[in-house]
Structure formats: structure tokens, C-alpha cells
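One structure is given below, encoded as C-alpha cells.
Missing here: one protein chain of the complex. Every other protein chain is in place.
By letter and in written order, the chains are A and B; residue numbering begins at 1 in each of them.
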């Protein structure tokens, strides 16, 4: 839902970042307003997953330039947990398994941390159980998963549902979903996408990071950005995704060559 | 407390065994003075060290469960076994017979890629792998060093397709048969070696193998040792691995009054692959013992170890598997499994993994099981009409074959399982 007067939630300006000595992001700019759904598409290695990790504050990525404002405040100086408490959510492409730590306990601690971030009271064990059982329905998840260790022994689809369950509990303002569709069969994709659609509203925003059109068949984006070589190459509406689907990524290469040449020609 | 059992004093080294060493050294020294061989200098050093080293007692952790009585009952003389009957050599393998005094290479043309090491180079190289693996002062190594009169020393270049069979048979004679082996694998060299040691009498087969693996080299090593109720085996296999090298050791020993195998491996800079698969059997009043040690001196090393043991009759099986992962050895991946079958209520199993880790990013797992044959499996076979004892034999065979099948092809004519179970006519 595009509303030009909606408040800006996330403002990324000329963001550059590296992993070890390898520059990955080479100047990314992106503005996300409340109510919007953005999709970032691109090939493997284009930098789209790096963007999500940098936004969440993964310690392996070093920001080398640019700014990110979240609700007008500097995001990059915050520890990862403070970003989460402020309402930024990263849905992981590969959620890690944490043996021994109960999923229910983890969800409760995380939910209460987010509630504290919103200035709300902590939920006690019983109130939380009620909440979690209600939110389980968003992703049609079996309550038995609450009793297991975090993601341990979960199938790919179960892990992704667990991610969306966390999103449903944490009620983020900006949800960054990294390849949430990867490794899902068609039923799981439908459930996960249903969850995302259910949670999207006029006051929050979603940034989908994906390789394929098929996720965008079930979640309709307001904007589609094509990323390549650490930059956003083109921005358009949902038709851009269809164009990508039809023409493949090859034309991106051609455009990339063109843009790379431009500075040299100018200089 | 563990203390109580650890410190239980056990009489092992009485007056007689000390005399046994003295008598042995007198006998071995006599032979040494007869001719100046390549080992003369190192033999003198080892003899001096041995004379000053008390016989290992069961107070020492490494010998807690292993009584040397069967060894000190032997005649303290050197043995020169007579040639024994041997099965046909398998295709693609070259058999060298070791008798402790004559040159096994005499009259043999070595395949391409193999050459003897001799002279100064031999003197320099000998003992280095023992030192690198912390094996030089082990009592069985000193005993071998003080008595061995001949060393088979070979260099390997490039891939050698022929399997080298190193064979000894102590026969029925009395005394000690010391065998010393040295292998130097140049970078990217590869070879398969099979050691076969047999005995049918009151004697000791003492074997020390040193193997140095250059970068990217591969040694596939097999050891098949079957003894008799009065015979002893002390075998040390010391292996030093450079990065990218692969060592695969498969061993099977059984039938010895006292049979002890000590694989001692070190990955000098890590990033190598080591595999140890072993089977040991103890029946009658036999003691079957393996003390293995794996040291990672650099990162990214890998160990896969499976140790299987069977104890029947009044037999005693001992396994101690040390794995050391110091701080340098980040990203080590080591797995050790000790599986033991206890088949009689008078037999004993002692098994002890020993992990010492000072690195946080490592995967080290070990496991141990001790049980009899699976009752469910026995019942399944019986329910298909197989008699209980036959079913048990089948299951035991299956337990053993998991290791035996990994022996080099050249082991097949030696009928590994039959020879270990004593089912083979000698």
C-alpha cells in the first residue's frame, strides 16, 4: 500500500559494507515507508542477503560507509538485540539450531524483550502461552514444536514457519525476510506467505529478499528492486518482477556493464 | 575414589624380571659385537636406557591392566626362526620375509618408486618419527631398539601400485624376534603395506614401524597378527603426517598370550586425515591390548577411529584411546568409537577413551559400548531355523568382518578371520 504521506520507517543512504576484506555492498539507497512491501531481487552473490545481515547487525559484516536511519534514528550504532527490541526483524534464510534451549522459553524471552522495547509489560508464563497458541494459528504450526529445542531437528519448512511465528509474536515495524521462500514446497510457501500477508498492515513494512518470482505471486510487492554487484540497479513496480521472470537476469548483466563503464567514460 | 584403584600396588617387577632384562641384554649384546650393522650405535643407546628402565609395572597408567608375566616367562634369547610355510601371494603384491637377521631385500627387485635407505641418511632418519610421536621412550620400543639387528628401510616416491607384504613367522622356537621397519613417503607418494606376524610358540615378536608421510602422501597400512597361547606380540606403529597426507591403519590381532599394539600418530601441522580401524580378540587366558595415541599439532585435522574388541573364555581386552587436541588444532574433527563384545562371564573388558582438548572450535566425539551379542539378532536368526551356537558364530563373524574387510586385499590368502579365531590348520 503506497501512501506518499506515510511516515518513513527505514532510510538507507549510500550504504557500503564488507565481509573480511571483501567489499559486498557498494552504495545501496532505499526508502521504506509504513504500509509498503518491498522486494529486493537478484542473483546469488548480488549482495541482497548481505543487506539483510547488515540491517540486523551481524558481527561478521563491517559497514564502511553510508547511513541507515530507522524511524529517523541511527540504526547502525545499535547492538543487534536493541534493533530487534525497536521493531526490526530479520527472518533468516538458514535459521540456526540451538540444542538444549527450549523453543517456548526462547519465544517468551524474545517476546518480552520486544514488549519491554515498546514500553509494555512483560507477559507471565500463562499469558504468554495464550498468546503463543493464538499466534501459532497464523502459521498453522503444531504446538508440539514449542516443546522442542530452538529449530533443532526441524525440517526446512518448519524452521521457516518458526521464523514467521517469531515475527507474529514480535510484531515488528520493519520485517526483513531473507529468502523466506527457499526450500519450501508449495503448501509451506502458501502458509508462510499467508502469515506474512496477515501480519502486513498500514503501520509496518516488509522487505522481501528473494531470488524467484514465485513468492511475489502470493505476496504482492509495492516496489521491486533489482540488485546486482552490491547496488540497486533498477526500481519498479510489481511488473518488474514479471519482467525478470520472463527475461531472466541476463539483461541485468548488460545494464551492469553499461553502468560500470559510465564512470570511466565520465572520468 | 578413583584413587583407590589407581594406586593399588600390584607386584609385577620382582627380582626375576629384572634379571630377565639383564640376561636378554647380555644375549643381544653378544650378537651385536659380532658385526657392525646399521643399528649398532642406536642399539647400544637403547640397551643402556632399557637397563636403567624398570619393567613397566601395573602402577603405571599405561600398563594398569596389562600384566607382563607372559613376556618374562619367555627365554631371554634372540630367535632366528626357520622359514615357514606361507600361502600363495595375492596378485599385485610383493612379499618380503622378515626373520630379524637376514636382508629381506636380497635377491628381490623392488617395484618402481621404492628404494632402500641406507648409510648416513638411515642413521639420521631412524628414530625421528619415534621422537615426533613421543614413542622413543616407550618400553616396547626400547626393548626393540636394544635387540633389533636389522632394519628394513624404504623410501617411496610417487604412487606405487604394488602392495608390499612384510611377513614374519616366529614359529615354535623360543626367544625374541625383533623387527624394525622404516618407511619414508615423499610428498604425494602412495603405497599399501600389509604386515603379517604369526607365531606358534613361546616367543616374542617385537615390531617397531616408523612411517613418515610427506605432504599429500597416502599410506594404507594393514596389520594382521595371530599368535598362540604362549606367544607375545609388542607392536608399535609410529606415524608422522604432513599436511594433506592420509593414513589409514587397519589392524587385527588375536590369539596371543600377550598381544599389545600401540599406534602412535601425529599430524605435525594438522590438515591431514587419519583413520584407525582395529579388531582385537582375547580368548583362553589371553591379553589383547591396544593403546592408541593421536596428536594434532595443527588445525583442520581429522581422525576417524573404530576399535572393536571381543573377549571370551578368561580373556582380557584392554583399550586406551588417547586423542590430544592442543590450542593450535582448531577445527579438528575427531570421532572415536570403542565397541566391545564380552562373551564369557570369566572374560574382562577394560576400555578408556582419553580426550584432552584445548581448542574451542573442534568436534570431538567418542563413544563406547560393552555388551554381549544382541539377543534380538540372535533370536531373529534362531527363528529362521539357525541353531543358537551357529547364530552366535554368524553374528561374531559379522562383528569382526566390519574391520577385517578393510584390510588390504593381500590379506585374503592369510584367511584373517580363521587365523584370528584359531580355526585354521597351521
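One rule holds in what follows: a contact is a pair of C-beta atoms (placed from the backbone, for glycine too) under 8 Å apart; a residue touches a chain by one contact, two chains touch by 3 or more.
In this section, contacts and distances are computed from a predicted model.
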{"item": "Among \"ABC transporter permease\", \"Fe-S cluster assembly protein SufB\", \"Quinol oxidase subunit 3\" or \"Chemotaxis response regulator CheY\", the UniProt name of the subunit that does not appear here", "value": "\"Fe-S cluster assembly protein SufB\""}
{"item": "Contact with the hidden chain (one of B:88, B:360, B:376 or B:389)", "value": "B:360"}
{"item": "Of A:96, A:144 or A:186, the residue in touch with the unshown chain", "value": "A:96"}
{"item": "Identified contact with the non-displayed chain, of A:15, A:51, A:84 or A:173", "value": "A:84"}
{"item": "Among B:93, B:147, B:351 or B:419, residue touching the chain not depicted", "value": "B:351"}
{"item": "Absent-chain interface as seen on chain B, which is shown", "value": "1-7, 61, 327, 330, 340, 342-372"}
{"item": "Positions on chain A contacted by the hidden chain, ascending", "value": "56-63, 76-85, 90, 92, 95-96, 98-102, 105-106, 109-110, 113-114, 117, 149, 166, 170"}
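Quick note on the criterion: only the chains that are shown with their structure count from here on.
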{"item": "Chain centre separation (chain A, chain B; CA means) in Å", "value": "58"}
